[in-house]
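Up next, subunit A:
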Amino acid sequence: MKRKMVSVLLTAVMAASLLSACGGAGASTESAPAAAPAAEAAPAAEAAPAAEAAPAAEEAGAAAAEEATGGADVSGKTFAIVVKSAGNPYFKKAIEGFTEVIEGNGGTVVVKEPSAATVDAQITEIQSLISQGVASISVAANDENALQATLEEAMAAGIKVNCFDSKVNADSRATFCNQAGTTEVGQALIDAVLDLSGGEGQYAILSATSQATNQNAWIEAMKSIQESDSKYANLELVEVAYGDDEPQKSTDQTQALLSKYPDLKVICAPTTVGIAAAAKVLQDQKSSVKLTGLGLPSEMAEYIGNDDAHSCPYMFLWNPSDLAKLAAYTSIALVKGEITGAVGEKFTAGEMGEYELKDAGDGGSELILGPPFQFNPENIAEWKDVY
Partner candidate 1 sequence: MSDSEFILELKDVTKIFPGVKALNKVRFQLKRGEVHALMGENGAGKSTFIKVITGVHAAEEGHMYLEGKEVHFRGPKDALDAGIAAVYQHPTTYPTLSVTENIFMGHEIIRGGMIQWKEMNAKARELLDRLHANFKPSDEIGALSVAQQQMTEIAKALSTNAKIIILDEPTASLTSNESEELYKIVDQLRDEGVSIIFISHRFEDMYRLATRVTVFRDSQYIGTYDVDKITNADLIKAMVGREISDMYPKPEVNIGEEIFRIENMSRTGFFKDVSINVHAGEIVGITGLVGAGRTEVMESVCGITKPDSGRVFLEGKQLNVKKPEDSMKAGIVLLPENRSTEGLILSWGLGRNVTLPIQKKLAKGGIFNDLRKENALSKKFLEEVDTKAVTIFDPASSLSGGNQQKVVVAKALAQDNMKLVIMDEPTKGVDVGAKAEIYAIMGELAKKGFGIIMISSEMPEILGMSDRVYVMCNGRVTGCLDRSEATQERILKLSMEQGKSDRKEAVQ
Partner candidate 2 sequence: MAGKSGRSIKAEEKLTAKKLLFTWEGALILLFIAVNIFNMSISQSYTFANVLREMPKYLAEMFMVLPMAYILVLGDIDISVGSIVCLTGTLTCYISNAGAPFPVVILGCLGTGLLCGAFNGFITTSFPELPSMITTLGSQIIFRGIAEISLGGGGSVSYTNTKQIMPLSTKLGKTVPVIILVVMLAAVIFTVVLQRTTFGRSLYAIGSNKVSAFYAGVDVKRCRFIAYVLMGFMAGMCGLFLTAYTYGANTTTGQGFEMEVIAMCVFGGIASTGGKGTLVGGIIAGLIITLLRIALGQANVNSQMILVIVGALLIIAVLIPGIKGRFDELKKLRAAA
């Protein structure tokens, strides 16, 4: 009997020690930026090099940001960022940008990286944020509608909600920081396809998952632009394949496209994982099929080039760090009451200049970061180390 008691106590002690150890470790890595509003050097070390490395060398630094927004008037307030899932460098950049702006303005940051790219995981994280009573939440949603109930609850609790990268529906947000207008992305992509195909021929799209909101919107935009203008009349979209943002499946799908459509000229992959997988397949097979789409320069540097040895002449993306900075400024503006999310409102996003809330076409408002940026052999070397 005594043994049992011992074992019971042992469990409790082991569990507790394990938890406190892990909890401690987790806190030190995760909330380090959050714990560093003041000038205490050690914990702030992580944020500092990030700021230095930021691509915005030509843009104004943190000091300018502070000046523009009036310094410490959001101090003591907590701003949360919820990304799609953990372990993604795109969102790592976004988190860095977000943190830079918020801390530059004296606020604290809570970072939530859900364990999986699912709605359930995001709901759990947002619920936790409501409990903590944060001032605002910026979320890159895994599903447009599924977060509605939770986000409405957050707004009812006085939390300002905006989204970036992938939107939620108009009822669940104040506003949406759009990386680029849907039409603009669609236009850029279809133009690239037209250019690379030489004006005619078959092309295919390799997308992420079948329910990825952004990709679906862009693909729709491409299709409608193609129909509306006769210069695209000789292009034929043969298939939209889904690689589920998995390297293996994307590889399978790319290879299937190649063997199914021998006359294929271009593959367009508007997703960072898919484009990298496709680029590798095409380049390894020395295929004549050309690739374009949306991709991270750091992952794609290997494949970008104008000659036959490279599979991707050029591609597009925006700066995730800038996008998150915009989301951060938007959050601050919402918290300070400068904007409410109504169409037509204007505010100054620090060094990024003035932005106006436009009609997003879904009943809500949006901010557009700017047109997608083209990465080509000339500038890729410069950007590959940035993000």
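For the reader, a short list of remarks on this structure follows.
Keep this in mind: a residue touches a chain if its C-beta (ideal position, glycine included) is under 8 Å from a C-beta of that chain, and two chains touch if they have at least 3 such contacts; residues count from 1.
Regarding selection, all candidates are chains of the complex that A comes from, given by their letters.
The structure presented is a predicted model; accordingly, all values stated were derived computationally and were not measured.
Contact annotation for this complex: of the listed candidates 1 or 2, subunit A touches only 2.
The part of subunit A that touches candidate 2 in the complex is made up of residues 1, 3-8, 10-12, 14-16, 18-20, 22-23, 25-27, 29-31, 34, 86-87, 110-121, 123-125, 127-128, 130-133, 142-150, 153, 209-212, 216, 240.
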